[in-house]
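Before any comments, here is the structure.
A single protein chain has been removed from this complex, and every other one stays in its place.
Coming up: subunit A.
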Amino acid sequence: MNLNELSILSLYSAMAVYALAFIAFSFDLARRSAAVTNGAPGEALREAAGTDSDASGTATGHAGARAGASAGETTTLTRISARIANDASTPYGRSPSLRVGVALTVLAWLLQLIADVLRGIAAGRVPWANMYEFAMTGTLLIVTVFLVVLTRVDLRFLGTFVTGMVLVLLGVAALRFYVEVAPLPPALQSVWLVIHVFVASLATGFFALGVALSTVQLMQFRRQAFLATGRTGPLRFLATLPSAATLENLAYRVNVIGFILWTFTLMAGSIWAERAWGRYWGWDTKEVWTFIIWTLYAGYIHARATRGWRGSRSAWLAIIGFAAVMFNFGIVNVFFKGLHSYSGL
């Protein structure tokens, strides 16, 4: 068995373990729902009361507090910077399935890391020079960002989302994008391949976590709106998750880091384009989409600073931005004509 075959074996094992992690995380979500259902009878009422201040927190953020407004808003402000575990309306105790999920994710991550490194050694270069390879490295970075952030903030509830997405992407990569190990064609022999593509993948890792948070934020917001009208919505496990305002702030932090990295991606890409094609910018299809993504996320950052656009609207922008990232990777690379013909397919 050569190194590439070992790499494939390791990758498939990683996928199997990710699948198990996904199941464990799903169990956890189910347990959360159960925990909420069995909660104290007064729960819904208490939550409904909390909803108001959350909603106003979303709308006014820090500004409300600065304007010296009511105590309710100040509480929101304090909460934002507090550890998010304190923020859920239904406290949720220790969960064995959650810990199993994280442990399995770490294991799968290790297997994927091995797969990635072996592929690199087999090819004698960085393992991100065609679609198959950068799907592998990109998803590895998504999980890496997730695990690193976990050491600072408890976002384990995103486990299903992250492992699910990584599984789908790896599945597509292994089945549709697989190519044999090949040397780098002259067009890709550049340090900028190493830098540009790596930073782009890392940015994608942050954007992926951001879109997960924004999605949960929207679900949470809907639930809070339901509660405000005295009803209980579906997806009861949401009660054990942080409030929409907290999720929004977390998403913002993650997306902003992604944006900085993406800005760098854009610049490094321009420098490389100058070296390779004699011009730093030529509106090649891939350049166009990198620009579109950058502009969308700049829009997202502005939305967060625009009255009336904080909250759900900016969350939608983050989701659209990530959809463009995926489109750029999965569709533009494969189907659009341009100078960047490196999908290897």
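Assorted remarks:
By our rule, a contact is a pair of C-beta atoms (placed from the backbone, for glycine too) under 8 Å apart; a residue touches a chain by one contact, two chains touch by 3 or more; residues count from 1.
Heads up, the rule we're going with is that contacts and distances are computed from a predicted model.
The listed options are "NADH-quinone oxidoreductase subunit D", "Formate dehydrogenase", "Tripartite ATP-independent transporter DctM subunit" or "Cytochrome c biogenesis protein ResB", and the UniProt record of the chain not shown names that protein "Cytochrome c biogenesis protein ResB". The hidden chain makes contact, of the residues A:Asp28, A:Asp116 or A:Asp284, with A:Asp284.
Of the candidate positions A:Ile142, A:Met219, A:Ala303 or A:Val325, contact with the hidden chain is made by A:Ala303. Although one chain is not shown, part of subunit A still touches it, namely residues 60-63, 65-68, 71, 74, 77-78, 81-82, 180-187, 189-190, 192, 249, 252-253, 256, 259-260, 263-264, 267, 270-272, 274-285, 288-289, 291-292, 295-296, 298-299, 302-310, 317, 332, 336-339.
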